[in-house]
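Mind having a look at this structure? Questions to follow.
Here the complex is missing a single protein chain, while all its other protein chains stay put.
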Amino acid sequence: MESIDIKQGVNINEVSQEMYKLVSELYPICRSITGDGLRKTLQLVQQHIPLELHEVPTGTQVFDWTVPKEWNIKDAYIKNAKGEKIVDFQKLNLHVVNYSIPIHEKVSLEELKKHLISIPDKPDWVPYRTSYYKESWGFCISHNQLLSLTDEEYEVCIDSSLEAGHLTYGEYYIKGRKSDEILISCHSCHPSLANDNLAGIALSTFLAKHLSQLDLEFSYRFIFIPGTIGSIVWLALNDSNVDKIKHGLVVTCVGDGGKSHYKKSRCGDAEIDKAVIHVLQRSGADYEIQEFSPYGYDERQYCSPGFNLPVGCFMRSPHGTYAEYHTSADNLDLVKPESMADSLEKFLSTLQILESNKKYINQNPKCEPQLGKRGLYSAIGGQTDTKKQEMAILWVLNYSDGNYSLLDIAEKSGFDFDLIKKTADTLLEFDLLKPS
Amino acid sequence: MESIDIKQGVNINEVSQEMYKLVSELYPICRSITGDGLRKTLQLVQQHIPLELHEVPTGTQVFDWTVPKEWNIKDAYIKNAKGEKIVDFQKLNLHVVNYSIPIHEKVSLEELKKHLISIPDKPDWVPYRTSYYKESWGFCISHNQLLSLTDEEYEVCIDSSLEAGHLTYGEYYIKGRKSDEILISCHSCHPSLANDNLAGIALSTFLAKHLSQLDLEFSYRFIFIPGTIGSIVWLALNDSNVDKIKHGLVVTCVGDGGKSHYKKSRCGDAEIDKAVIHVLQRSGADYEIQEFSPYGYDERQYCSPGFNLPVGCFMRSPHGTYAEYHTSADNLDLVKPESMADSLEKFLSTLQILESNKKYINQNPKCEPQLGKRGLYSAIGGQTDTKKQEMAILWVLNYSDGNYSLLDIAEKSGFDFDLIKKTADTLLEFDLLKPS
Partner (left out) sequence: MESIDIKQGVNINEVSQEMYKLVSELYPICRSITGDGLRKTLQLVQQHIPLELHEVPTGTQVFDWTVPKEWNIKDAYIKNAKGEKIVDFQKLNLHVVNYSIPIHEKVSLEELKKHLISIPDKPDWVPYRTSYYKESWGFCISHNQLLSLTDEEYEVCIDSSLEAGHLTYGEYYIKGRKSDEILISCHSCHPSLANDNLAGIALSTFLAKHLSQLDLEFSYRFIFIPGTIGSIVWLALNDSNVDKIKHGLVVTCVGDGGKSHYKKSRCGDAEIDKAVIHVLQRSGADYEIQEFSPYGYDERQYCSPGFNLPVGCFMRSPHGTYAEYHTSADNLDLVKPESMADSLEKFLSTLQILESNKKYINQNPKCEPQLGKRGLYSAIGGQTDTKKQEMAILWVLNYSDGNYSLLDIAEKSGFDFDLIKKTADTLLEFDLLKPS
């Protein structure tokens, strides 16, 4: 059976505009690891794909962790002595330390400063901070504003609630011809931060939407979860099924203009690792491969030793390495539609490899088959370079002994996976190969 | 038992003159993959070694291939309007596209040009072309001559025949002490091309002649075959015996002045690969090692996945990489006796390793034996460097635990195989080693 062309019917330029539009719509929402901002985000995703929403009650034990109280916030501000709002949650939700407990009182400047966070190095930017597991309150403001505070007293108000409720996550399962799964995971808990990780949400959404239209070999599972606690919840609830996951990618920071980074799975030489590396090596653009380390995004959980799943992490600029990371400068200007398009194309190329990376058996293993009498030299569609095409045939035939996958043969020959795959499809048609 | 010195009795300078003489005698013959030119070539080789000639009938099925009709040619020419022979097969047999069907008629210049092949980049050279598996006719001429053609009509004549007959190949088997074989294979189907592959025929002939005088460990099988179809024929007819082949080399383009190239077997780390690489690394001359690829000479067939024989390919300038390749410039000037001599020496050094690359067991494995009391330090003949000799003894003793061959020990120690082998021979005499 000929494998699918996974890029069929994709207008990358159009999709990149749609992805950017979704990022823009999601941007103003104040998300957190629980609460209505997260729910509303997943509901917006539901406008594109039939995401199933799960609600996990506060207090649920998930391995070593407990689902926390649900946090919601209506408003927050700081007013100066004249009663003027000088910091306004409605204008920028990063101003409130995420998961701040409610407060409404007048405080001295001295007291206030204990609850203010700024970035001296980037005096115009507002940082993003959280306090999920320690009950406290705080505001994030620009360092210039911090320096300008001179009143003796301020009114601070955080109209939030921290109560028993639920942790929400979204899941979309696309059934393929086999039950083996490819997992795509993105964290969806950051408030107004565009690259980290609205770009990841948008890419996952439109990738899922496209894949749902195809007849695929693998089943695909997309999960939209709050970072860390979300993957822990998901793994705890799906513990008995994770052995179906044959490949996986954590999607994050895929919208900025930086070069692509791929962090390998803990295995280090999983098929997903080889596939992404093949795509990046042949992309014509600069890239970087990182060894696995137990720090980063949700791959930390997927690659914990009790799971050790073959899950890598695809990023453009990695967390902590770009100035805008976790600040108000990670905004709609940092994300570029063309970067998102490029990231999406690399995902598609990678999935193309995973979908068709099979092993075959040469049906004429003793000496070469006589290619000329079969008219094989011109049988491979769309190839203008006859010599290259003939070489690809020889490579596929010689190494199709059941030990080498098409990706292995692509690596050995130095040819693109795509040419090797088309060659194998043709040789299958001519009965010179059969599946291993 | 002490192993043989495979270079004993060779006068390399003398042999290089004989090899060059054979190349010169073979040069004018119009060979092809079948026919009398091939037969005559093998008969000339029979003047030096008792080559057995095999005749395989047209139509014989050999794996996916069929032995083609036999091609013979008496004459061929192109005459201009004045009746002058402007292209004459008798002067250069490359002028006729090899395997051209017979023709004798007058054709317009326009029609003629459809059957003419030249090399615009090398306007004085005549290319070499074949049409084995598609019945057609053609002439190869220099590009300058092509440009000079102005007559309206030409008389073309190819006095050839393409009829049921035989494919001829030659085989020479030298029986050694054991039935394990070393295969030496050279293609013998190219017409007036000196480096590719009359040099290979000549080297194989005189290598075989020399080896036949020695008492060898391995049996040797030399085959002189038409390229591709010849190795396919041979493999098909000897399918049940190929497991005797423990090492093999395809010999080609061994006469030009370029540096040595070795293309590894498909296994990539076969003993033949290690042996040739050891020889080249220590030759003091530049060289290049190529990974296996399923394109090239008859190693394509020997290394097809159904056989996967440990057969590499030894060349000087590889096919397709030198300007004279497959042109009239691959003539007696391109081949140098000293290059052939150098190639032969490298073959002998390689076979020396294969003949004596054994594993031994140190008979005094606990601590070093006391070498001094045995007078061992000066026991190894012809060594002037006592320190080096002592070191070689220590290396051979320490690594002769049954896991390391002499070649492995040579590689580990950085010493020449030759010194390691002589050392092992001496230690055998002193009962400090026994065969593993």
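Going in written order, the chains are labelled A and B, and every chain counts its residues from 1.
By our rule, a contact is a pair of C-beta atoms (placed from the backbone, for glycine too) under 8 Å apart; a residue touches a chain by one contact, two chains touch by 3 or more.
Computed from a predicted structure; not experimentally measured.
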Just the residue numbers, please: which parts of chain B touch the chain that's not shown? 362, 364-370, 372-373, 391, 394-395, 397-401, 413
Contacts from chain A to the absent chain lie at residues 62-65, 133-134, 228, 231-232, 235-236, 239, 266, 293-295, 300-301, 303-308
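We take it that only the chains that are shown with their structure count from here on.
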Chain centre separation (chain A, chain B; CA means) in Å: 55
